[in-house]
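Heads up, one of the protein chains got dropped from this complex, but the rest are sitting where they should.
Right after this comes chain A.
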Amino acid sequence: MTVTLDTGHPRVPAERVALVDLLDRLLAGGVVITGDLVISIAEVDLVHISLRALITTVRDELMGDDLTGEEDR
């Protein structure tokens, strides 16, 4: 799936990069049609909440467990 060119620069874990690339596309691409369910989760909302989930998780990982108590969820 992913072709990585050897640039001599440090690489990141492939899993995370791929998910970020995937979400770039899944959250902003594809045919937008109105389904029967979830009508009110608009495009913008979906992008917003999904990215918030990502950023929250990454931040938690960076900061360690001791600070996760302040997340409001």
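Everything that follows uses one rule, which is that a residue touches a chain if its C-beta (ideal position, glycine included) is under 8 Å from a C-beta of that chain, and two chains touch if they have at least 3 such contacts; residues count from 1.
The rule is short, and it goes like this: contacts and distances are computed from a predicted model.
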Omitted chain, identified by the protein name its UniProt record gives, among "ATP-binding cassette domain-containing protein", "ABC transporter permease", "GvpL/GvpF family gas vesicle protein" or "NHL repeat-containing protein": "GvpL/GvpF family gas vesicle protein"
Touch residues of chain A, complete complex, unshown partner: 1-5, 7, 9-10, 12-13, 16-33, 35-41, 43, 46, 49-50, 52-59, 62, 73
